[in-house]
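Just below is one structure, and these are the notes that go with it.
Just one protein chain is left out here, and the rest sit where they should.
And now, chain A:
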């Protein structure tokens, strides 16, 4: 296949030519398209290499977010589904398949021409079909799962291994159907949706502050990042600027979250390669990070600390000292462990060339985070579109092209180093505590407009969590409630690649591959 690297058309110009711009959507433009223009957009998608950033429904409307990676242009296109459906994007963007299946399940909007129309989040157990659509339909079979047709596999000597939803370890639930030829996996099919809690439904109609608490519980390991994405989307919708100190404190928490998760992941990957020593060591370092977070922000995972308008807590007196001591300690204790990883042939034997993801595939699915960066895709929301304070900070985005488990470990290692540097820069350069005239120190938190002052608006944010890029879209209603919020976890575009990564590997290497991806079930299932 010949890759064409030039000739992409400007995204905004194309969409402006197809539809009409919607006022009050910030900071990226949104265009309303008629059905025929939506079809033209699907054609343009096959001619241009724009990345699908997200696709979500409302009772009568479907939205898609796109990015031209080369120029960084981001835009949303929307279509009113007057006939109850919309032309599917699945033939030109396979990353749309599961998102469209979810739209069908939740809203009852039909993705016409969807290449895989099976239900996705709806397992038949909800008391209602299409619970968020215009016509929810009561079902008498609440609690009783419907049979799910797995994809047929035919061939000589193939056997199937069903695993889950309850797994052997302390991990989230999901179902994996392996088709193997002897020990070699010829196909993995994932089935997710087990932890679907109905978060989007719960957010609708809630005051912003309550919806923020739900956003903090989309995926516990990314509570800071999801809270930040929600807060930034709300602030964009309202045209609200958080105080400068809040902006820096948020980045501080986000980098601590990234470090803690990467340390845990590297240890867990080594452990799945039967090397428990690194898990024992790295889990202690992770614990050090969580305790510092607890001492500085009053919660080990920093849940509910990033809120729309700013932050809910400022550093204590000794916070800066504690944070710098943490950076020092990790800089001392982490490198020897990296050398252990690098020097153990038995470990490398398991991680090198295992679970490879080709760069073309990572690009096609728009996979972010360490999954994308280990396969040559250097996208990082802190750089593009970027958001403060990262434009003021120095950091590198590690990228490599091997695409195997080892590469995903190394990206994490490099990111820990970068994030340690970011924590240090932030602590040293952060704006000081604002003092009011009576000497008190108010929280860096801009009040949200209340009641009749609270206007309507639409906002979108792209935020880099430890796993990759989170997209959050929100529409606020007059009076300060959430009309619709859609948080899209990076896992949506990484889960499908895990199916590809395991192909041709032995079944016994699946836990290792899976851990090297560490996709969120909860963030995906919502």
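The rule is simple: contacts are C-beta pairs under 8 Å (C-beta built on N, C-alpha and C of every residue); 3 or more make two chains touch, one makes a residue touch a chain; residues count from 1.
Definition applied: contacts and distances are computed from a predicted model.
Enquirer: Looking at what's absent rather than what's present, what does UniProt name the missing chain, "Nitrate/nitrite transport system ATP-binding protein", "ABC transporter domain-containing protein", "NADH-quinone oxidoreductase subunit B family protein" or "Sarcosine oxidase subunit alpha family protein"?
Expert: Hidden chain, UniProt protein name: "NADH-quinone oxidoreductase subunit B family protein".
Enquirer: Of A:135, A:170 or A:345, which one is in contact with the hidden chain?
Expert: A:170
Enquirer: Write down which of A:13, A:159 or A:197 is the residue touching the left-out chain.
Expert: The single option touching the absent chain is A:197.
Enquirer: Using the definition of touch stated at the top, determine which of A:8, A:58, A:100 or A:221 touches the missing chain.
Expert: A:221
Enquirer: With respect to the chain omitted from the figure, which of A:185, A:290, A:315 or A:330 is a touching residue?
Expert: The one listed residue touching the chain not shown is A:290.
Enquirer: In the full complex, which residues of chain A touch the absent chain?
Expert: Spelled out for chain A, the touching residues are 123, 125-128, 131, 142-145, 165-166, 168-173, 193-199, 201-202, 213-214, 217-221, 223, 264, 277, 280-281, 283-284, 286-287, 290, 300-301, 303, 336, 340, 343, 520-522.
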